[in-house]
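First the structure, then my questions, so here it is.
Every protein chain but one is kept in place in this view of the complex.
We call the chains A, B and C, going by the order they appear; numbering starts again at 1 in every chain.
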Amino acid sequence: MRTLNVAMIGGGFMGKAHSIAYAGMPMFFWPAPAIPYRKTVVDINDDMARTAAARYGFESYSSDWRSVIEDPTIDIIDIVTPNDSHADIAIAAAKAGKHIICEKPLARTAEESKRMWEAVREAGVKHMVAFNYRRTPAIALAKKYIEEGALGAILSFRGTYLQDWSADPNSPLSWRFRKAIAGSGALGDIGTHVIDIARYLVGEIAEVMATANTWIKERPVQAGGVDKLGTVKLGGEVKKEAVDVDDEISSLLRFENGAVGSLEATRNAWGRNNFITFEIHGEKGSVYFNYERRDELQVCFSSDPGDRRGFRTVYTGPAHPYGEALWPIPALGIGYTETKIIEAHDFIASIVNDTEVSPNFYDGYRIAVIADAMIESANTRQWVKTI
Amino acid sequence: MRTLNVAMIGGGFMGKAHSIAYAGMPMFFWPAPAIPYRKTVVDINDDMARTAAARYGFESYSSDWRSVIEDPTIDIIDIVTPNDSHADIAIAAAKAGKHIICEKPLARTAEESKRMWEAVREAGVKHMVAFNYRRTPAIALAKKYIEEGALGAILSFRGTYLQDWSADPNSPLSWRFRKAIAGSGALGDIGTHVIDIARYLVGEIAEVMATANTWIKERPVQAGGVDKLGTVKLGGEVKKEAVDVDDEISSLLRFENGAVGSLEATRNAWGRNNFITFEIHGEKGSVYFNYERRDELQVCFSSDPGDRRGFRTVYTGPAHPYGEALWPIPALGIGYTETKIIEAHDFIASIVNDTEVSPNFYDGYRIAVIADAMIESANTRQWVKTI
Amino acid sequence: MRTLNVAMIGGGFMGKAHSIAYAGMPMFFWPAPAIPYRKTVVDINDDMARTAAARYGFESYSSDWRSVIEDPTIDIIDIVTPNDSHADIAIAAAKAGKHIICEKPLARTAEESKRMWEAVREAGVKHMVAFNYRRTPAIALAKKYIEEGALGAILSFRGTYLQDWSADPNSPLSWRFRKAIAGSGALGDIGTHVIDIARYLVGEIAEVMATANTWIKERPVQAGGVDKLGTVKLGGEVKKEAVDVDDEISSLLRFENGAVGSLEATRNAWGRNNFITFEIHGEKGSVYFNYERRDELQVCFSSDPGDRRGFRTVYTGPAHPYGEALWPIPALGIGYTETKIIEAHDFIASIVNDTEVSPNFYDGYRIAVIADAMIESANTRQWVKTI
Partner (left out) sequence: MRTLNVAMIGGGFMGKAHSIAYAGMPMFFWPAPAIPYRKTVVDINDDMARTAAARYGFESYSSDWRSVIEDPTIDIIDIVTPNDSHADIAIAAAKAGKHIICEKPLARTAEESKRMWEAVREAGVKHMVAFNYRRTPAIALAKKYIEEGALGAILSFRGTYLQDWSADPNSPLSWRFRKAIAGSGALGDIGTHVIDIARYLVGEIAEVMATANTWIKERPVQAGGVDKLGTVKLGGEVKKEAVDVDDEISSLLRFENGAVGSLEATRNAWGRNNFITFEIHGEKGSVYFNYERRDELQVCFSSDPGDRRGFRTVYTGPAHPYGEALWPIPALGIGYTETKIIEAHDFIASIVNDTEVSPNFYDGYRIAVIADAMIESANTRQWVKTI
């Protein structure tokens, strides 16, 4: 069985998620397309990199990502750094002929994202952007129903991604609140997942009409580079700085195929933690999903007799997408880990089988185009075309 | 105890709802502000009116609403006819000095609605428009929390009203699908309830940006005047005619106070029956409501300790709005009847106490302005101001 | 259309529920089997009875139930008094040839209940015991599925009735906590509803094995005769007396047809308000119901394909039992009122059509036998046969 050597750039919580995915993938998908070997991990200094290697099970470590990219034994570059470094790393990795998986959003802007896509296209390497949620089995099941025609033509889509970890004005101003690093706020961080899901399930988005708001105008400056989500107690005198990204975005959507939709993304929704939901109405049925209860998909078929029609709560298991690889019965438990294991599998399979995988850098670029259009629309108060 | 004589114009399912409300109101609210006496019911011919009187417990009946309005013994005119007759009846009733309760939407357009409001204002009579859902105790409880400041300043609102009774292309083209009678489609029929709730809970709407769609372009013509909702088997050769109203409306909202929001109303959502929902995010908390589970309100307070914070599912009962009048414990059961009993009480109390009641014809007019603006926005693809 | 004169004995909250049922029944069920006329209401003194007549819309009132029973113009005696008076009133009414509807439980013990059943049987009058919950459309829908064979042979039943209105040790010692009046505690008050539902849906109960507990040993004495549920502030020095009934009952069940089951009834379940639930597993499917969300029934059919099988959430409406008489679409709202309207209809139809209705006094007696057996079992720690 082939082995692919992975170099992971970045050692935050996403590093954890990717590392367990590499470790677990062959355990779940067997025979595995290839064994991902955790070769090298890169962090911002040697101490942190050494710790990351020990913790995440990598053979070696480095604090110099450029030299790692030049390492000829490396097959895959895995980018789990903040958004502002994605483009530099990915373009260098593409030039070095590495396959690349990059955390989302692909970059800070459509322009950056386009350059990344062009780089991988020219290099002929495999590329994926890690919008992992669409690999939740229940979302993949919605896709299956739609492709089977069980819902008929899609009429409308409503997607949300609501969180509350930064609803407190005292939660720190991490890099996620700095435009120079993050590109945008709730939109890029979480709204882009909804855009990914909308494109995956309904189709290409043709135009958008959005509003954007920054509810909390300034936040306490966070010392150090650690990306702690949520409230962190900051001692002594607290300095505050202005937030220059959106806390909330709300948008109408028009799809190329005539369906309509809406998107809502906010980190100011008290009580919502990771509330990724969508509801899709088709001519022949509907689906509803809520990631907080991610083992289940709700689906209603108009063809059911009137005295027994209603949303079915389907718990995903062996009879559903990815089911054979996961657990032997439904509701044994899909967690974040499982979504990342599936993602790792599909990426590595695309390398071994020389096939395309979605969402790839082109999708990441398209998502950035749509996200940028939402910001433009919020500023101009006009519909903005995205194709 | 004072008695107020009611003449009810119309005998459809809304006639049933209003009749049981008059019968039940003193049983629930005791001592009652006054006893509403079911004096006269009017329907489109004598046979139907006679039946309505027997069925709904009215003393007399008529097929001539104009003469009933002139009857000096009548105190209250209750309008439960299709939308196109609201203005004529209400304006005549106002001129005759009657207090008026009118089913929603107030009329087909803002212009008609404005004339009705002017008529009651000039006549000095009491007036109410029957957006009953806001009187669901759980919605009134959300209002109470907001007024207490428990949610802080409101940031955003998301409201839906989703149904599926006309999602089948073979469901008949009742008056609700004819612009000349209904004014608009899903927007007027159900979307206006969401506008009412939004104004009630969040505040005045300042501008809107909407899309509108007619998913089913033609429907079978319904024989007779009966307003059957949902699929009705039509025998023989079925003639179809064009639908000239919206099946679905989706809108962004900006409130006068700076909050943002969205509204979605559709009758093409398979599996959603009477899915009136709203979610409101405030600086200090959130509420969520779903009428299909109407005994409960979900509320999250940011002030709860982090290890025990989450949406509370509060079942309304004696400790909540209207609770003393209703049932002795929560979840004994709030139904459509109970919402109408509360509505009847509040209207009659406003007459007896000479106070204003909401939503009144002014509110009905404002809602019509906002609804008309949504249609305009859907046509012009521009934000439309509503104040 | 025939009119039946009703005399209602008792004027508490159940009097309200029955009164609106009589008023509303013909509005919902039309043509009605007969018009129930609210002729006379009886309460414990003239003042209270006069008020009850005004409030509940009765023509006359009395404080002497015996004379009312002798009134030859009365067709129906409706008993809504505390449990200790049911037998005397019902037996007298039967002897006077009146049809009788009696609130649940039928009486304090199986022995009392049996005498009541023998009295109505000998008198040849119609009789009903007001276990109204089984008339919730969603429960009747479960019955329909079972009768159609859609669930196959029933294997097991789990029923609960959980409340919290007396979970506070300071909630008053109303008559519901006195064995001499109530017969038993949570068992008689709420557990008997579960027994009724179990017999209705699964079949006759053959034996029981129970535990019983009195969690709160003494409660403040309530001044006056009013039956206030829940916490009532009692001023001054509070006297406490011992509770001599159960707060909680838990039982295993064996049905005559081989199914097994369990029952749990408690008034000490904080957060549960009117939590009447059941789950039934059959060879071919399952149903789940929760009265707190009473518009819906959950049903799973094993015959659904494996990739789309799950509990369907069916909202009851016109396509379901009683649906034509209720509201034009599902989830418009079933409340306590609607369950009582259906009950009134079925009782009056049984009189007019000279048919049997369920649950009748025989059912009430059987339920009392089973309830008494639970108490005996809790005392003897043995299975107790009930057939």
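What we mean here is this: a residue touches a chain if its C-beta (ideal position, glycine included) is under 8 Å from a C-beta of that chain, and two chains touch if they have at least 3 such contacts.
Keep in mind it's a predicted model, so treat the numbers as computed, not measured.
Asks: For the full complex, which residue in A:A23, A:A92, A:I181 or A:A206 touches the chain that was left out?
Replies: In the full complex, the listed residue that touches the missing chain is A:A23.
Asks: I'm checking contacts with the chain that's been left out. Which of A:Y291, A:F311 or A:F361 qualifies?
Replies: Counting the whole complex, the residue in contact with the absent chain is A:Y291.
Asks: Among B:R121, B:K240, B:K284 or B:R309, which residue is in contact with the omitted chain in the full complex?
Replies: Of the listed residues, the one touching the omitted chain is B:R309.
Asks: Please output the residues of chain A touching the missing chain, sorted low to high.
Replies: Considering the whole complex, chain A reaches the absent chain at 1, 13, 16, 19-20, 23-24, 26-28, 30, 32, 51, 54-57, 163, 165, 228-230, 273-275, 291-296, 315, 317-318, 327-339.
Asks: Hey, which chain C residues sit against the chain that's not shown?
Replies: Residues 155-156, 158, 160, 162, 167-168, 209, 211, 213, 215, 231, 248, 250-252, 254, 260-262, 264, 266, 268-272, 279, 281-286, 288, 298, 300-302, 306, 309-311, 381-383 of chain C touch the chain that is not shown.
Asks: Could you list which residues of chain B touch the chain missing from the display?
Replies: So the residues of chain B touching the missing chain come out as 141, 144-145, 150, 296, 298-299, 301, 304, 306-315, 319-320.
Simple rule for what comes next: only the chains that are shown with their structure count from here on.
Asks: Chain B and chain C are the same sequence; what rotation (0 to 180°, nearest 5) superposes their CA atoms?
Replies: 180
Asks: Find the geometric centre of each of chain A and chain B from their Cα atoms only, then give the gap between the two centres in Å, rounded to an integer.
Replies: Result: the chain centres lie 41 Å from each other.
Asks: Centroid from C-alpha atoms only, then distance chain B to chain C, rounded to Å. What do you get?
Replies: 33
Asks: Cα centroid separation between chain A and chain C, in whole Å?
Replies: Chain centroid spacing, chain A to chain C, equals 53 Å.
Asks: At which residue positions does chain B touch at least two other chains?
Replies: none
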